[in-house]
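Sharing a structure, written as structure tokens. Questions coming.
Yeah, one chain of the complex is gone here, protein chain that is, but the others are all in their spots.
Presenting chain A:
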């Protein structure tokens, strides 16, 4: 297919761009296969706006006489308005944008066409391999092994080809366990707590069904992570009633009889369309500037978004607490094990593991616990808060995770190597990107699409020193402690950097942030200067002594 076929009017002059808190700008609008480009050549402030079609969530058009207006709502929640003279031009442009922003074939997406303008120092596609992770692990524990049982994705289509499992369980047993777990997602190691040797596993629900099927190999696998005489905890992210209903459809939960050493805790985390609706409501509330205080607060409440944040944080704290405080191993799963399960395991690691609070460590966490673990990004992030499509698999699961990281970041502003900007970057790229990182739903699909060969990885770009500087947290000081966040409602805040980003003037806040960075940077300069001077002085004094 040629993109040109979809572009009937590639260019419109004298278009006017409106953005909140900016003056309207007149300029030329161009459409290309992947971008909407608006450029103005107004005297000295020539500016260009490049918008990926895939970033467009919804588009509305209306007419006043022959002046057409297009309102574009983006997946990063920005809303812009374009006035285009000429009804036909406007209609053409609107329909082109509509078609180009809803291409249904992955291989037509921009990452397949994007050619990087920078030198690739390190191929992000191979920056974070599970083998490296295992190497680290084997230096502290010999109870684990790498298994390639899923090499051809035949045992579990949504799991990566290589996984870490207890050493005492062989591949044949894993194949049997896979048959007992939803979608073949048998329990694998998610995190190993070096401090006390406890492990966090993740899987999908067991297929016990109504007749209480059991699987000896499954029991053996998870029991292998327990110390003798100690108990473990199964954290089920569904309420008990839902887990019970799941039995009727062949799913289920670990029954006490067969797992006597495990204590099951149901910690409900909202998912799918309920989360999506919550997201939509929150964005609606944030975008309406006319709300009076009561209405704003009741809309914020009705969105339930912060409730979801609190619940997820609480569940993650619980998992972390079981491991660190109780000294128990933990198995986390919900139904399919690709959404709330991953939220809990990844957040628990943020709390427990200082490495995950570094930039590279966080990238590794996202790769390991989200991309490799098979969170279906393509389905979940197909649309954002403005779309009317209402597909039931769209859900801001990853955004909610990022928001929880942000909440912890707020409470421990010096313990993270990355800044809020880095989280926002990941949010943006998960929804629309020139990089292939978040395409596909799992490693299996990514391999079929040959993404590592055909597209550029986000990590290749972001890990270059010139980019990385923008995402560093100037306040960072490595903190090797476990960080327990407060989950009291008074301690949680709306993530303004995402939800109010386009709705308020941010100049003063940005300037203040720059000043903060200045103070820190200046401090480093001064300290360096002082130590140079001290040394110089000491040298001089010493020389004087020698002379005397």
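The working rule: contacts are C-beta pairs under 8 Å (C-beta built on N, C-alpha and C of every residue); 3 or more make two chains touch, one makes a residue touch a chain; residues count from 1.
Note that contacts and distances are computed from a predicted model.
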Among "Origin recognition complex subunit 3", "Queuine tRNA-ribosyltransferase accessory subunit 2", "MTMR6 protein" or "Uroplakin-3b", find the name that the UniProt record gives to the complex chain excluded from display. "MTMR6 protein"
Checked against the full complex, the residue among A:3, A:112, A:134 or A:484 that touches the missing chain is A:484
Among A:78, A:213 or A:410, exactly one should touch the missing chain; which is it? A:410
In terms of residues, what is the contact footprint of the unshown chain on chain A? 233, 263-265, 286, 289, 291-298, 300-301, 304, 306-307, 309-310, 314, 317-318, 321-322, 325-326, 410-415, 475, 481, 483-494, 500, 503-505, 508-509, 511-512, 515-516, 519-520, 522-523, 526-527, 529-531, 533-544, 547
